[in-house]
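Of the protein chains in this complex, one is absent; all others appear in place.
And then chain A:
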Amino acid sequence: MVRLQEGSQRRVLDPSTRQRRLTRQLEALEKDNFQEDPNSGLPLMAARLPQFDSAETQGKRKKKTRGDHFKLRFRKTFQSLLEEENLSVSEGTTYFSASVPPSALPARHFCTVCGFPSAYTCVTCGSRYCTVRCLSLHQDTRCLKWTV
């Protein structure tokens, strides 16, 4: 399939947009998935297990005021805790300095469609592909379809 007519209309993303898209994709990989185990058919335990959102109302120790106090004080997310840690202690080794540096070896690239090693880059969005067939699949389904 030769796409000659798209030569003038093709939109090309600049490097900063590409970097932003990549960062977005990587952050999506870090999300916690709080879901129910489909096999958890435990009718006995379900009655005694407190639900996560009503944890403050149930509980052995009836310290309701304590629960509210905790909820108000600790409404921080992981991100805000990270920032707080960043601003506080900075001598010795910290969470941030313990992070591993970038690799000394060059990155390998894989086709986003089939996963095998790729040699070519899509002109528009910068994703890798291995053969022309994967390129046409990519352009039909995914190229710039998810805007960032």
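Convention: a residue touches a chain if its C-beta (ideal position, glycine included) is under 8 Å from a C-beta of that chain, and two chains touch if they have at least 3 such contacts; residues count from 1.
Note that contacts and distances are computed from a predicted model.
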(request) Report the protein name recorded by UniProt for the chain absent from the figure; options are "Actin related protein 6", "Isocitrate dehydrogenase [NAD] subunit, mitochondrial", "Metaxin-2" or "serine C-palmitoyltransferase". (result) "Actin related protein 6"
(message) I need the residue numbers on chain A that touch the omitted chain, in ascending order.
(response) 22, 25-26, 28-33, 35, 37-39, 45, 48-50, 52, 55-56, 58-61, 63, 66, 70-71, 73-74, 76-78, 81, 84-85, 88-89, 92-95, 98-108, 110, 112-117, 142
